[in-house]
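Of the protein chains in this complex, all but one are displayed in their positions.
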Amino acid sequence: MPRFGLKTIAFATMHAVMGALFSTAASAQDYPSKPITLIVPWPAGGSTDISMRAIADSASKVLGQPIVIDNKAGGGGTVGPATMAAAAKPDGYTISQIPITVFRLPLMQEVSWDPAKDFTYIIHLTGYTFGVTTSAESQFKTWKDVVEFAKANPGKVTYATPGAGTSLHIGMEQIAGMSGIKLTQVPFKGGAETNAAVLGQHTMLQADSTGWRPLVDAGKLRLLMVWTGARSPNYPDVPTLKELGYPMVYDSPFGIAGPKGLDPKIVAKLHDAFKKAVEDPAVVATLAKYDMVPNYKNTEDYKKFVVEVTESERKVIETLGLAKK
Amino acid sequence: MNNQTNVKLRLSNSELWGGLIGLALGGFVIWSGMKLKLGTINDPGSGYVLFYTGILMCVFAGAIIVSALTDGAPTLASRWENVRWSKPLLLIACLVAFSVALEPLGFLLSSIPLMLLLLRLIDPVRWTMAIPIAVLAPTGMWWVLKRLLLIQLPSGLFGIG
Partner (left out) sequence: MDTLVNVAHGFGVALLPINLLYCFIGVFIGTLVGVLPGIGPISAMSLLLPVTLSGTPESGIIMMAGIYYGSMYGGSTTSILVNIPGEAASVVTCIDGHQMAKQGRAGPALGISAFGSFIAGTFALIALMLVAPRLASVAIAFGPAEYFSLMVLGLVVLTFLTQGSMPKALLMACIGVVLGLIGLDSITAQPRLTFGRMELIDGIGLVPVVMGLFGVAEVLLNTEQAIKRDIINTRITHLLPTKEDWKASAGPVGRGTILGFFLGILPGGGAVVASFASYALEKRLSKTPERFGHGAIEGVAGPESANNAAAGGAFIPLMTLGIPPNVVMALLLGAFVIHGLQPGPLLITQNPGLFWGIVASMYIGNVMLLVLNLPMIGMWVQLLKLPYNILFPLIILFTILGVYCSSNNVFDVYVMIAFGIIGYFMRKLGYEPAPLVLAFVLGPMMENNLRKSLILSQGDLWTFVQRPISAVCLTFALVLLIAPLLPSLRKKRELVALDEGA
């Protein structure tokens, strides 16, 4: 990549020289000696943000240093990791949540990062429960109503997603393709914004992870379907994609990574701390509020998983005709 | 600004230069906008707003140029008349030197000399005052930030700070 040109090499050499002069191991041994920044590439207040805050809080107790959450939203959750890949030093003090869009977007358009090379994958944590909601005042009572309306008015049904190229966007397009309807996507920056958009009926539907839960519980939003394999225990009356005749399951798993070239000792420390965190009953309880289930994978398995996901995503994107030209 | 230095079509016309810089920036923004793709009105692309903002910039810069040519404007030199222009220039030089030194030297090693220079340059403070302030202010702040607020300032190649 041209951006990592001479300057990077010069820096790397300088680091190596300085490292030789002043004991190398010191930084990895003492790690962490200052607060760690965890980039959450979603706006504050969405389900990812809140669950990551709970996980980070628990992990910081293990690490003995506070973990500061930095919300860098946008680009369907890629702005944060892209910024980290481009600008952060691999010292373990900047890590990022890695949503699935980090692997998917490079297949769809020119991007500034390479998911296979620019990250040091640390640990896989959990996945989401996705669902499609509409305002309680809406004319749509079931998903069938939406399909019928969309057949009569192609392109008139609008849905809010937390960003172009997110699982929600891809999933909705797949659903639309299978039902032979046309829907219009409106990309927002995350759960807090899509909640407001569908509540105010600015968009007809909202496709998002469980940030809608308090509003659904309060009867302000109506949940039309969930994208999990089995029905959600919290909403036993809401059908899954499979039951509606779409043979798919979408859970958009996610984990944590640092910039490339992270010291394996630091990776191990972070891995252990976050593993303890996802096992912490308080964290499990917070995750359960959003219908998220811990889905632990260690560093090695996570790396393999990235390769698999990239492959399966490539197929979907190509079928939908969204692949980059 | 006094009127006797007003000029119209002269290269020293200060307003003209402001307008020209604006026009150049506007042109660049239009070009960037087009490169980023305008998209359609149904689905505006990344360059859509940049393109139109660039056009607006050119319009406003054009208005500035027109009024500079018709109404005239003070010369560039007159803007710095009767002031100690060397002081801000020296300060700018110090700040630039500081920004070059900050990363390699670290916060403490670069800000103490900067403070000393500033204290002596603006209007010389007595050495007996300048040195303690230049040393104590950065060190004190560094200590408060590092110990109390857990904020690590750049420590530089020598790891001081």
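Just so it is clear, A and B label the chains in written order, and each chain counts residues from 1 on its own.
Following the convention adopted for this analysis, a contact is a pair of C-beta atoms (placed from the backbone, for glycine too) under 8 Å apart; a residue touches a chain by one contact, two chains touch by 3 or more.
No experiment lies behind these values; they were computed from the predicted model shown.
Of the listed positions A:155, A:229, A:245 or A:261, the one in contact with the omitted chain in the full complex is A:155.
The chain not displayed touches subunit A at residues 2-3, 35, 37, 43-45, 49-50, 53-54, 57, 60-61, 66, 68-69, 71-76, 78-79, 82-83, 86-87, 105, 109-112, 155, 158, 163-165, 184-189, 192-193, 195-197, 199-200, 202-203, 213-215, 217-218, 220, 285-286, 289.
Although one chain is not displayed, subunit B still touches it through residues 14-15, 17-18, 22, 25-26, 29, 32, 36, 40-50, 53-54, 56-57, 60-61, 63-64, 67, 79-80, 83-85, 87-88, 91-92, 95-96, 98-99, 102-103, 107, 111, 114-115, 118-119, 122-125, 129, 133-134, 137-138, 141, 145, 149-154.
Methods note: only the chains that are shown with their structure count from here on.
Chain centres here are Cα averages; for subunit A and subunit B they lie 38 Å apart.
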